[in-house]
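Here it is, the structure in full.
For this depiction, one protein chain was excluded, whereas all remaining protein chains were kept in their positions.
Our next item is chain A:
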Amino acid sequence: MVDPTGITLHGEVGAGADGGPRGPRPRRRFSRRNIFIYGTLIVVSVYYLLPLYVMIVTSLKGMPEIRLGNIFAPPMEITFQPWVKAWAQACTGLNCDGLSRGFMNSVIITVPSVIISIVIASVNGYALANWRFKGADVFFTILIFGAFIPYQVMLYPMVIILREMGIYGTLGGLVLVHTVFGMPILTLLFRNYFTSIPEELFKAARVDGAGFWTIYFKIMLPMSLPIFVVAMIIQITGIWNDFLFGVVYTRPDTYPMTVQLNNIVNSVQGVKEYNVNMAATLLTGLVPLVIYFISGKLFVRGIAAGAVKG
């Protein structure tokens, strides 16, 4: 739970971060209201956790045990062989080095895409929010319009552009695509956040003699940590989970993890190895999962701070 007073304080990460309700503890722990709330929460969480449970359990079983058909039963004999196979040995086409290659590709794609897109978008948003240059509104409208154009429309033109630039099929090409396509929504995010910072702070900094970059680095950046966290989470999960761009703009040896996962799971030859598939899927989903676990609280606060103008 986020303390509502913490939301309106821009950039004050400390406020209300210790969390939890304040004041005296409610006397009746098993009131009808609590039973209803917690009951609903438990039912919903079971609904969402059950598939995860099945995946983990299955990934730890051997194939003979899976063929028995009890998908909810815990493994009689725990084996990590499927995980090893998914990571290092599973075959996709001619390559038989599992997901490890795709993992490295995804890291090489995600890290620069996230950093470059956030750096550019935050400066964009800052300029649009605080330096009302001529044509700012037109520029902003065009940028936002970009967010509403379906990706499918731009797939092929993008292929031609990348080919002409000579980076089609390379990881650099995909980084460029992710950076460009992340721009509208990220710029919007940053612009709205910077707009919510009191204008007089910006003016005070100008009176103090600070210029464009000084204000950005010394004033805006330190006050905007929550929104940077939000942008990072959106970008990391978005780019990591991306399948469409990965499959269109890369070649087999540069496939990101998601594409490789698909190729492992959907291979039509041979026996379906459910345990390996489950392990591969869990491995692929691990990165966004970890990100959410680490930064869930900051994420909520950042989103709220951007939405509530204070």
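Keep this in mind: a contact is a pair of C-beta atoms (placed from the backbone, for glycine too) under 8 Å apart; a residue touches a chain by one contact, two chains touch by 3 or more; residues count from 1.
By our rule, contacts and distances are computed from a predicted model.
Visitor: So one subunit is absent here. Using its UniProt record, which name fits best from "PepSY-associated TM helix family protein", "Putative spermidine/putrescine transport system permease protein", "Trans-hexaprenyltranstransferase subunit I" or "sn-glycerol-3-phosphate ABC transporter ATP-binding protein UgpC"?
Guide: For the chain missing from the view, the UniProt record says "sn-glycerol-3-phosphate ABC transporter ATP-binding protein UgpC".
Visitor: Of A:153, A:207 or A:271, which sits in contact with the chain we cannot see?
Guide: Among A:153, A:207 or A:271, only A:207 touches the chain that is not shown.
Visitor: In the full complex, which of A:39, A:166 or A:198 touches the chain missing from this view?
Guide: Residue touching the absent chain, from the options given: A:198.
Visitor: State which residues belonging to chain A touch the missing partner chain.
Guide: 9-12, 198, 200-201, 203-210, 214, 218-219, 222-223
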